[in-house]
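Please see the structure below; I have some questions.
Yeah, one chain of the complex is gone here, protein chain that is, but the others are all in their spots.
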Amino acid sequence: MKILKMPKDNLDLFVSVLPAFGQVYAPVRRGSGYAFAPPARWSEVCMDYTRTHLPPKKFVLPPREPTFRFDPGQGFQDLLAEASTPTVLFGVHAYDIYGLNILDRVFAQGPYKDPYYIARRQSTAVIGADFRPDELHFALSMNADFVDSGFDLFLSDLGDDYLVLVGTSRGDDIVLLSGCLMEEPSVADIAEYKRRSNLRRAGYRNRVKLEDLPEILEMEYHSRVWNEMGDRCLSCGSCSTVCPTCYCFDVSDEVELGSRAGQRVRSWDSCLFKTHALVAGGENFRAARSSRIKFRFYHKQRGFVAEYGRPSCVGCGRCIEVCPAEINIATVIDSIRGERDGSASSSSASA
Amino acid sequence: MTRTITVDHLTRVEGHGGITVHLDGDKIGEVELNVFEGIRLFEGLVHGRHMEDATGIVSRICAICSHGHSITSLRALEDALGVEVSAQTRKLRDLAFQGANIESHALHVFVLALPDLLDHPSVISLAGVAPGTVALALRLKKLGNTIQEIVGGRAVHPMNYVIGGFGKVPAIDDLVSLKAELGRGLDDCKLALEALLKVEVPAFAEEPILCAALEPEDEAFFFGRTIRVGDSRKPARIPVAEYRKLTNEHCVAHSHAKRSAYEGKSYMVGALARLTLNGDRIGGLARTAWDELGLTLPSANIVMNNVAQAVEMVFSVERALAIVNELLEQGVAQEEPAAYRARACRGAAATEVPRGTLFYSYELDARGYVAAADVITPTAQNLSHAESQLRAAVNSGLGSGASDDILKRRLEIVARAYDPCISCSVHLIRTA
Amino acid sequence: MDLQAALPHPPSQMDNPYLPFPARIVRIHRMAPDNYLFQLRFTDAAVAENWNHRPGQFVELSVIGTGEAPISIASAPTRKGILELCVRQAGRVTGALYRLPTNSVVGIRGPYGNGFPVEAMAGHDLLIVAGGLGMAPLRSLLWYALDYREQFKTVTLMYGARTPEDMLFRDELLSLADVVDLNILLTVDRDPGGNWKHHVGLLPELFKKAEIDPQTTYAAVVGPPIVYKFVLLELLKLNFHKDRILMSLERRMKCGVGKCGHCSVGYKYTCIHGPVFTYWDAINLPEVV
Partner (left out) sequence: MTKPKIGIFGLSGCWGEQIVILNCEDRLLDIVGAVDIVDFLGGSSVNDKESRLDVAFVEGSVANAREEKTLLRIRERAGILVACGSCACFGGIAAMDANRPREEIVRLVYGDAGAFGWDIGPHRPLAEFVKVDVALPGCPMEKEDFLRAVASLLNGDLPLMPAYPVCLECKTRETDCLLVKRGVACAGPVTTAGCGARCPGHNVACIGCRGPVDEANMSSLEAILVEKALAREDVKRKLRTFAVPVLDRETYGGSA
């Protein structure tokens, strides 16, 4: 991989070439948090942000996306063109890029490829940036503290400079267009990079043990913990909405007044909602709230392992931050493991 | 021989009401404006609720005046709590009132009243022959709604108004686009005038009208702290805090709404009263409209209220544009609502909503819960006056030998001239 | 790694899996009061030509302007050019479908799902057990077996419906009985008309009437939950291999191609890993049976 270095003083010049690659979105303040949004001025951009309200998922799988038009007379015309707007996402943390890579596996690989997702992902240049973990991040535990693919460029703080990883030919084009802002890193720079990476890893305060989680989950399928969570969970869906790798969507047809023509729209859904597994006739395969919250955990931490070899959780800490019921994925794993209050194993047999 | 003339169900008014006139030969007995809207008893609803919840509840008294109810409720709470809102907040609230006035008057003049004057059963049928006029009216109505949405968050039952200010101050972008729309609105006002010039306003009765309206505080035409009652030359003045001297409510058996009388005489509130008492505040295109439409005040013809509303609609478009210009010049501060602390207190406020003066008063306990509340709506005040005008209309109709059908139509036109909001009138709040 | 190179190219309209192909309803056959058979023909001959499905697969059917629903393919793969769907009126989409007249255009995409593992089943006895609407996907399998009769040893169909009126493909099945090498066992729960010449009673009772060798047989079972419950009991009593019992699951679906997340059972997707699962798979998936 091509590795470069850019003095921080050059950042302003560097970002001034980005619009040539698409509409630029960068982390800016939104209330007490942050959001990827077009900055009005570059001074609005917060390079030291913790996490954005919504992950970059919103760019590749928008909350609401018309997919095609239908008309009884004219059949079906896709709206793919709209998915190809060039976009530059600046300042994406490693775990969020990991999140995109996981979505890639679902939407861009396998027997059926999602053309809308692929068009959006391809027209989005991703410029990563490193971060300092706060008390909620547990990306290290989820092996998502570092990424080696899925970005065009990745900036790591070296103090006065950024170390720049060039991930793609488009990334290289950005570097080339920005002129002579970058130089070769020195041995000392690489040493500083390693020192800082170690420091970041040491800085994680939130950790979960992952090694044997799939088996533990399998064994604790009937744990009382799920029922207790079912009592508390509001089914508000906030956790899955803000999750960088939750991708369930609903589909509905919107017709124009006085006609059968219209458009098909897909929009975010959540497995926490009562209707998620409801079928015609009223049968609901996950009618109990506890079964739905359990399903979310299983699907992320167990099911994905079976299908893709790793959990789909990247440890961003968002669902912990937003849950009004203070349901915390890290502590849930601990209590399932029986390490929080020792209740899990003793109660599981009864179910 | 005794008989009655009844209008079973008033159409093209908000809410459910009817008219009954008892006749003994040619002698008129009781004239009743019946209100049979279901009683919603808002007093029970706000009583004991936290002051911060009260406004969201009373907004539901009436959809068309929901911005008026909300802001008046807040002003009463602020009066009680001793909260001073910022100049920007006052300006934005003023803007919201202009929006409400444009929307409500456009709706009433064109959609509810105009079909009468042009002999159509409804605006739908009117649209068949005068589609341009109807489209124009809808554009103006929408303009009023746009203002209300930008400032209040929603056209009906705004949620953005809170004690001390706003949940979210309107965005500059919205004000910029609003400015452009208001500019187009002025052009539409001119077209509206042209359309209205062709309409003849009937007079079914000539009966002197006792008017009441707030004395405008500074430039805000619809806000005030003193009530004027009488005519423009020498009105009596009553501080808002003593509004019961004006309203003097009493109950009558034939109606779910209460009645008001000032010194034993029924009075009228609304656009006609406002222009009669405060007409000196009207300039610009609104003044031109006034002159062109031949509005002479004081008037003894209640149907002229429709004309007064049209003049006010023009006034509101101009005033809204002026406010938006000021805001854009000064910039809009992202300010937090003014701070306040719960304490035992009481306060009152009044505003001029499209249909007339709206009174609110609250008493709060030390923890900030509503201990007592009182709301008096314009239509509630107008009911007695309307009954006297209906009587006059029947009287003159009988004099000229009008048939019962014609009488009924006239009764409807007179009742509708008040732009009555029956949903409002019945939803009186009083806890004590 | 180059991101643009790593991701597949944005597909052209032809490979957009969400875009249905227009198809015309050429015939509607009212098989039962709440069960119609729709015969469809793609409006584009090339699409019809390239269409291939396996028994047990399904399509996503769009009623234009209403929505989409997954429906099993009831016709045999060998019947080129015509697609038959047997649909019960259950809600919005199916309700709107019922209101469409012949000649209307609908949207079809697919075929989706794994279908029955006919290659593995070949060379074995075949036991098809259908309850109610379960006959829809199994009819495709039945016809496949009849079209390739030489690939299978004995073929047995057990089918139970509520009444003779509710029995799907009743005339077709009755007419088959004498002309092909097929062991047909039919039953109805009740016979209000009194003209039913076959068994009256519950579906599992048919097991008493058939000789089945669990060592050489694949069983394909589709029906409502109650059917699974009792039929599986019978099969297990016979000591069937758990991975030679095949069943088709039904879950809410919004895409059919493994993206929307609704049809997941445990950590499998009904639409791509299923809808056909072995009994062994099923008992090892959380949330099934």
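Going in written order, the chains are labelled A, B and C, and every chain counts its residues from 1.
Methods note: a contact is a pair of C-beta atoms (placed from the backbone, for glycine too) under 8 Å apart; a residue touches a chain by one contact, two chains touch by 3 or more.
This one's a predicted model, so the numbers in the text were calculated from it and none came from an experiment.
Undergrad: Which chains here would be touched by the one that got left out?
TA: Result for the missing chain's touching partners among shown chains: A, B, C.
Undergrad: Which residue, B:Asp53, B:Glu84 or B:Asp404, contacts the hidden chain when the whole complex is considered?
TA: Going through B:Asp53, B:Glu84 or B:Asp404 one by one, B:Asp53 is the residue touching the chain not shown.
Undergrad: For the full complex, which residue in A:Ser84, A:Ser197, A:Ser252 or A:Thr331 touches the chain that was left out?
TA: Within the whole complex, the residue contacting the unshown chain is A:Ser252.
Undergrad: Of the residues A:Asn101, A:Ser291 or A:Ser312, which one touches the chain left out of the display?
TA: If we include the chain that is not displayed, A:Ser291 is the one touching it.
Undergrad: Can you list, in ascending order, the chain C residues touching the missing chain?
TA: Output for chain C: 65-67, 92, 95-96, 99.
Undergrad: At which residues does chain A meet the chain that is not included here?
TA: 30-33, 35, 52-54, 58, 63, 226-227, 230-238, 241-242, 252, 254-260, 262, 268-270, 273-275, 288-291, 321-325
Undergrad: On chain B, what residues meet the omitted chain?
TA: Residues in contact with the chain left out: 9, 11-16, 36-45, 47-50, 53, 56-57, 60-64, 66, 107, 111, 115-116, 121-125, 127, 131, 134-135, 138-139, 141-142, 145, 153-157, 159-160, 162, 166-168, 251, 253, 256, 258, 412, 421, 423, 428-432.
The rule is simple: only the chains that are shown with their structure count from here on.
Undergrad: Line, ring, star, complete or other: which one describes how these chains touch?
TA: Its topology fits none of the listed shapes; call it other.
Undergrad: Could you state the distance in Å from the CA-based centre of chain A to that of chain C?
TA: 37
Undergrad: Please work out the Cα centroid separation of chain A and chain B, and write it as a whole number of Å.
TA: Taking the mean C-alpha position of each chain, the two centres sit 52 Å apart.
Undergrad: Residues of chain A touching 2+ other chains?
TA: Touching at least two other chains: none.
Undergrad: Which positions in chain B touch two or more other chains at once?
TA: Within chain B, no residue touches at least two other chains.
Undergrad: Which positions of chain A touch chain C when the two form their complex?
TA: Interface residues on chain A, with respect to chain C: 67-68, 70-72, 75-76, 78, 80, 84, 104, 106-108, 110-116, 118-119, 121-122, 126, 148-152, 167-170, 221, 247-253, 255, 259-262, 264, 266, 269, 271, 276-281, 283, 285-286, 291, 295, 298-299, 302-304, 306-307.
Undergrad: Mind listing the chain C positions that touch chain A in their complex?
TA: 1-11, 13, 15-20, 22, 43, 62, 64-68, 90-91, 94, 104-105, 107, 225, 250-252, 254-255, 257-262, 264-268, 272, 286-287
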